[in-house]
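Just one protein chain is left out here, and the rest sit where they should.
Letters A and B mark the chains as written, and numbering starts fresh at 1 in each.
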Amino acid sequence: MIAIVVLSGFGLALVAPAVQRLLPRHAGWLLALLPLGVTVTLARHAMTIADGGVIAQSHAWAPALGVTLSFYLDGLSLLFALLISGIGTLIVIYSGAYLSGHPNLGRFYAYLLAFMASMLGLVLAGNLIAVFIFWELTSLSSYLLIGFEHEREAARKAALQALLVTGIGGLALMAGLVLMALAGNSWELAEMLDRRLNLAGHPFYLAIVILIFAGAFTKSAQTPFHFWLPSAMEGPTPVSAFLHSATMVKGGVYLVLRLTPILGGTAAWQTTLMLVGAVTMILGAWLSLLQTDLKRLLAYSTVNGLGTLMFLTGIGTRTAIIGAVVFLVAHALYKASLFLNAGVVDHETGTRDVRRLGGLYRHLPLIGSAAVLAGLSMAGLAPFWGFIGKELIYEATWQSVGQTSGLLTTAAVAANALLIAATGVLVIKPFFGPVRTVPDGHHPVGPALWLGPLLPAVLGLLCGLLPGWPAQVFITPAVAAVLAQPQDIHLALWHGFTPMLGLTGLTLLLAFGVYRRHAGIRDGSARFALGACGPAAGYEISLNGMMKLAKWQTRFLQSGYLHNYILTLIIATIALVGYTLLRGAPFQLTLPAMDVKLYEGVLAALMLSAAVVTVRAQSRLSAIVAMGVVGYGLALLFIDFGAPDLAMTQFIIETMTVILFVFVIYRLPAYKIISTPRQFARNGVVAVAAGVLMTTLVLVALGVREGSLLSEFFEANSFIKAHGRNIVNVIIVDFRAMDTLGEITVLTLAGAGVYTLLKLRPKEDR
Amino acid sequence: MELVAAIVVGGLFGAAVYLLLWRTPVKLIIGLVLLSNAINLLIFLAAGLTRGKPPIIPEGSLRAAQAVADPLPQALILTAIVISFGVLAFTLVLFSRTFKTLAATHLDEMKTTDS
Partner (left out) sequence: MTSVILATATRYLMPMLLLFSAFLLFRGHNLPGGGFIGGLVAAATFILHSLVFGVGETRKILRVRPVKLMGLGLLIAMASGLVGVFTRAPFLTGKWYELVLGQGDKWHVGTPVFFDVGVYLVVIGATLIIILSLAEED
């Protein structure tokens, strides 16, 4: 069941362009049926999971390597999967309207569906290898999505940046997962979770944590890797919404939550998460306040959200984890809505600059209402789901043990105040106040466009009003999965007059103050030009450095002169073989007995002098004749030493080679002395070294020879099993027929190559 | 005899390498031919030399007599000879076409990619 849920997305991605071509107007609605179906299928299992059940399925993949394609559905993965497929449904519908008429819309659907499938695979995978593969697939498909408008350089750069940052993180993650599998002695996530395994005491522990964090922090845009996420805004709006609301950037959060039972509980895990999360949370909120572009503002507020999630996971108490899961859902709902909203605004007015937007509510009432609902949830006001999330965050920081409590609470209040001010900029500026840019009215806002922003926003309100049911069905099982024990969670809007309520009031006051002055703050901080020394600049510098290194290396290694390449190859071979020969076990250079017959000696001398002639000869013809002498000499040696088949072949081939040369030779340029005497001397030294090395090698090889089992087998079975008396031929056509098939294929290719070069030429070239 | 043959292998290798480093195409290709001959002889030799006893099971016998020449390297070399002929032909034709098209006289003139 789960395999189909995951893989059907890839399947549909393949045919999506065809669907788009056949039904250009309704493809979005039609294709959205799949994510909808996935959502329904998953939702049908919600009750099982809520009762504490777990669905694990396994399919053989590479059994020899112990790799299975196994899936694992528990509360945590179900919640993520539902967010992915549910929001995915809306995004696919929305894309159809948002990009309608785009020539590559079909391809866009394909990327989007593939991305969704990769994400589903990531959160449902039960095997560490599968986790890694789906992880990389999400990086790859998001690369394609961000760079969808590849005609623009900015889009290409942003796509590459996202790929490099998350890709490098992915490599670290792979190393971390491999170490984890070694430490836990299993590749199966489900098995590790079932065993209640905790690796905290293992010698690999620190390395595992560092590597997994490298993967999770790059993916989830934690400081200092947060810079790729705002750049990724170069992708079309549905992409941004999908990437940043429910999915890819939450991959890191998912991984951290998933592995908390296995790796958590130590200072290395919890404190790092808390610190990095806190910094990211505050920085994201601060930077989002400074933006004027709606989408960049949203991107930085997503950085804030991701930071908050890491922060809460780091605190790690029961309240904190509940807070994390509730906030996760709240964030997914309002962020999807707001991104799609920004897309509609851009679509209708042609700008996303808050300074040029205002009073749109009158023209776009549905969209405006969605923005208000989502914005209130983002600001954490009652009676929205976001309010419950924020109260839980405060509760978690307030109740946390030790002296850090005050510090954590301060961080949370500061980040929230900044975020609420940014929300004000996001919602109030474009939709209320004086009208600045009027929609051109060319693009009517149909249901495909308003459904995406409105539905999640309304859901955010409904969940806030009726928190009991979602708490029981979705939140409880997810928290139970992270804490690895059964939970009973009740959420409510009203807790009475608690310190948390006071903190909310304080936050709102601060936020109001910041909002009043936000334009001043923005313009003031713009003067400092912090971008020049931020991590984004670091990325640029290292990328440019890499390019320079590559260029230098290419110039150094790739001279374009064939003889340099050959020289490099030969010297490297001599050096490596010679080194192995010298430092290997003390070999014995046994000189074989000298039982040379006279004609053999003459033959050897003839071959050697012919070889010298090929080198010395000034005329092409005499060189060829000398080459022929070497070849025929070899054939005679074959006769002498019991290889009649070889001898015959060698005779005929040598003859053919000479004929071949005679045909071609006069079309090739004549000899020319280009090399300097020094170069000739250098070549001579290399050649002599190669010759001496080979002679030594053969003599050593002869010393260690102990007969071949293979040959013995052939000699014994050639007639009995293969009905042939000529063992050589039997090996060729029977025992090793597969090799021979490959060899005649090569021969065919060589023939086809010659034919192509000589016979199939463009007419004007003849 | 192995010693003499080993020296022949070394000599052929040395000559082949020297020719490969030449910048005239004909020398380079002759170097290739010598190289494949040298390698074939090397493989043949590495299995040891046995005079005049081809690996053929005599009529009326079920398996080869003791101490026949090793059949395995022979099978390897046989196909190698034919293949290197094919590849050599392709190389020769490729060289002659390229030199004709580019009107080059030696390998160093073929530095740039065609466009």
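Keep this in mind: contacts are C-beta pairs under 8 Å (C-beta built on N, C-alpha and C of every residue); 3 or more make two chains touch, one makes a residue touch a chain.
The model shown is predicted, which means the values in this text are computed figures rather than measured ones.
Considering the full assembly, B:56 is the residue among B:4, B:17, B:33 or B:56 that touches the omitted chain. Between the chain not shown and the residues A:655, A:679 or A:696, the one that touches is A:655.
For subunit A, the residues in touch with the chain missing from this view are 644-645, 648-649, 652-653, 655-656, 659-660, 663-664, 667, 722-726, 728-730, 732-734, 737-738, 740-741, 744-745, 747-748, 750-752, 754-755, 758-759. In the full complex, the hidden chain is touched by subunit B at residues 54, 56, 78-79, 82, 85-86, 89, 93.
To be clear about the criterion, only the chains that are shown with their structure count from here on.
One simple way to say how far apart two chains are is to compare their mean CA positions; for subunit A and subunit B this gives 45 Å. Interface residues of subunit B facing subunit A in the complex, by the touch rule stated above, are 1-15, 17-30, 33-34, 37-38, 40-42, 44-59, 61-64, 68-72, 74-75, 77-79, 81-83, 85-90, 92-97, 99-100, 104-108, 110-112. Per the touch definition, subunit A reaches subunit B in the complex via residues 560-563, 566-567, 570, 591-592, 594-597, 600-601, 604, 607-608, 611-612, 614-615, 620, 623-624, 627, 630-631, 634, 637-638, 640-646, 649-650, 653, 656-657, 660-661, 664-665, 667-672, 674-675, 683-684, 686-688, 690-695, 698-699, 701-702, 705, 708, 710-711, 714-716, 718-720, 725-728, 731-732, 736, 739-740, 743, 746-747, 750-751, 753-754, 757-758.
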